[in-house]
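Here the complex is missing a single protein chain, while all its other protein chains stay put.
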Amino acid sequence: MSIQVQNIQKRFGSFVALDNVSLDFPSGELVALLGPSGCGKTTLLRIIAGLEQADAGTVLLDGEDASSTHVRERQVGFVFQHYALFKHMTVFDNVAFGMRMKPRNVRPNETQIKKKVHDLLNLVQLDWLADRFPAQLSGGQRQRIALARALAVEPRVLLLDEPFGALDAKVRKELRRWLRKLHDELHITSIFVTHDQEEALEVADRIVLMDHGKVEQVGTPEEVYGHPATPFVYGFLGSVNLFHGRVEDSAVWVGEDAVPHHNTAIAQGSEVYAFARPHELEIVTDPNRTDGIKARVNRVLTFGVSSRVELDGVNGATGQHFEVELSQPQVQALALVAGQIVRLLPSRLKLFERSEAGLGVKR
Amino acid sequence: MSTATWVTESTRFERNIATSESAWVKWSIIGIAVSFFTLFLLMPLLAVFVEALRKGVGVYFASLVDADALHSIQLTLIAAAIAVPLNLVFGVAAAWAIAKFDFRGKQLLITLIDLPFSVSPVIVGLCYVLVFGANGWFGAWLIEHDLKVIFALPGIVLASIFVTFPFVARELIPLMQAQGREEEEAAIVLGANGWQTFWHVTLPNIKWGLLYGVILCNARAMGEFGAVSVVSGKIRGQTNTMPLHVEILYNEYQFAAAFAVASLLALLALVTLVIKTWVEHRVEQAMKQSTEGASS
Partner (left out) sequence: MPVSAVAARRFNVLPGFGLSLGYTLVYLSIIVLIPLGAVFLRTMDLTWAEFWQVVTAPRVVASYKLSFGASLAAAAINAVFGLMLAWALVRYSFPGKKIVDALVDLPFALPTAVAGIALTALYAPNGWLGQFIQGELGIKVAFGPLGVLVALVFIGLPFVVRTVQPILEDLETELEEAAASLGARRWQTFRYVVLPILLPALLTGFALAFARAVGEYGSVIFIAGNIPMVSEITPLMIITKLEQYDYTGATAIAVVMLVFSFFLLLIINGLQHWANRRTGRER
């Protein structure tokens, strides 16, 4: 089932949770709503479910306005952040709950319910836990039971609120892959909310980036990571080095230092934010060079095959910190020592004019 | 009860050098605290039973099967049987509104629900006399229709309700607030209607707190003295509840009989405390289980 939200507004008192949000969720996709806490993503999910009411705007399910449809009739599966499993019921009874609550004339009989519950428990690979109580399960198991329970009512869409938020790192990784696999089997339209960019990039077909109640960018993981549309997206996805500068000739001037750039769309003299990923910076040790940004090596960290060099800005970029990612052989070749003055040359630089960037940059 | 009741294992504070005191400080505090407890709580309790049996078991039971005593027991049971369910329904409704919804004036409402705790029982009786008594607001109308509230069962029931008004709500509100709305929301998303949600999800989660609230409410309703004494008129064999019967016997210097009836009320109090302890134990077990499960 496809979902569309149009011009959704929502405030809590004076706090604007959602500011005129319009989105399309095509049928069968797994979409991530990604953003920092307080960006409105959970509110949007709850509005789609019908757990919250928008102040203005519409939610269309399969093209039909669902505003007047009660949650009970929307046929959505909702997985709560803390699972909301019924503590006093066994795993079996939890999964059977939705079927048992149906009006008598459409309710399946106990044999059908039993079969359905076991099918679902098999699907989430936890059939052997049917008689346990939620308190006796691990976090990852609870998560999968919550999912089985949501699927039991044959929902047309599946909504998951921070599905991996309460789990430890290792279980989280496993469950991510498992959720992706499950979605590929079921192909049910799914939306999940997360604040973890890695999670969104790894699991979702499509990512919706949100900040301060607004949609910043929508796209596939490759698109949003490779071509961030706004400074916020650039800063939010992956680590990044930021320079404040001014465009003059074909260079960006950061204080007395200049780095070359080839973006002709930006007017001469405008103030810009310039972004470069850690692997997009090159370290130059030649003392005779005058281009690039002057920086002092602070320390060199090596783990695995790659190394990270942390530097402090000098000259124009005083007080700023930079990160450069290099391979081990490169680091050895450079033979950096702490306190050494070097120059940083970006191989690729993404510029945003400061006026358009506004206050969106946090990092 | 097993011997484990007597030998409690050392607390986490005693096992920690930074949170434990020297032995003499520890045993002095225990000594003073337990002496105070014995003097003010334990001895009065024992006194009830000792005094009740002072003149022998025969007198004890004779005092209980006396016609006036039996009538007072009956009246007490009837009054509680009406007052407690009414406060139970109120407590659940109030807790549902307060714990599961946000609205303006909530804090004021909670304060108003607590209000009966801080009103002297004598004033409670007075209130109803002013409303329903012969000179009260509805006095003339009630006499005209030959209805009696004051010096009759309805007055006793009303006074009992007022005095035990907050008990169930007070137990449930913090409990239901702590549980939040997520489980109920999950039930609704899964298609349950309001009644199904309450019955299958909310009620199982609050049953122990509810039980304790009801038990305490019941004990107080049966034992209320001041408020009931103002509205009952203390007509022997007609409007005397157990506590009032105790008073009358006591004032007539029938001490053994007074303490015999009192001992029934004291037993009720003890049963109440046993149930309370058991309920708390259950809740603690459930909490421990869920935290153990989460950490595994």
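Order of writing sets the chain letters: A and B. Residues in each chain are counted from 1.
Note that in this section a residue touches a chain if its C-beta (ideal position, glycine included) is under 8 Å from a C-beta of that chain, and two chains touch if they have at least 3 such contacts.
Just so it is clear, the model here is predicted, and its values are computed rather than measured.
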item	value
Option touching the unshown chain, where B:A69, B:L142, B:I161 or B:L175 are the choices	B:I161
Subunit B residues touching the omitted chain (full complex)	5-14, 16-22, 25-26, 29-30, 32-34, 36-37, 39-45, 47-48, 51, 89-90, 93-94, 96-97, 100-106, 108-109, 111-124, 126-131, 133, 135-137, 158, 161-162, 165, 177, 181, 184-185, 188, 193-194, 197-198, 216, 219-220, 222-226, 229-230, 242-244, 246-247, 250, 255, 258-259, 262, 265-266, 268-270, 272-274, 276-277
Interface residues of subunit A (partner: the chain not displayed)	12, 50-53, 70-71
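Please note the rule applied: only the chains that are shown with their structure count from here on.
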item	value
Interchain centroid distance [CA atoms averaged], subunit A/subunit B, Å	52
Parts of subunit A lying in touch with subunit B, wherever the complex brings them together	49, 51, 71-72, 76-78, 80, 82, 84-89, 97-98, 101-102, 133-139, 149-150, 152-153
Complex contact set, residues of subunit B against subunit A	182-183, 185-193, 196, 200-201, 204-205, 286, 289-290, 292-294, 296
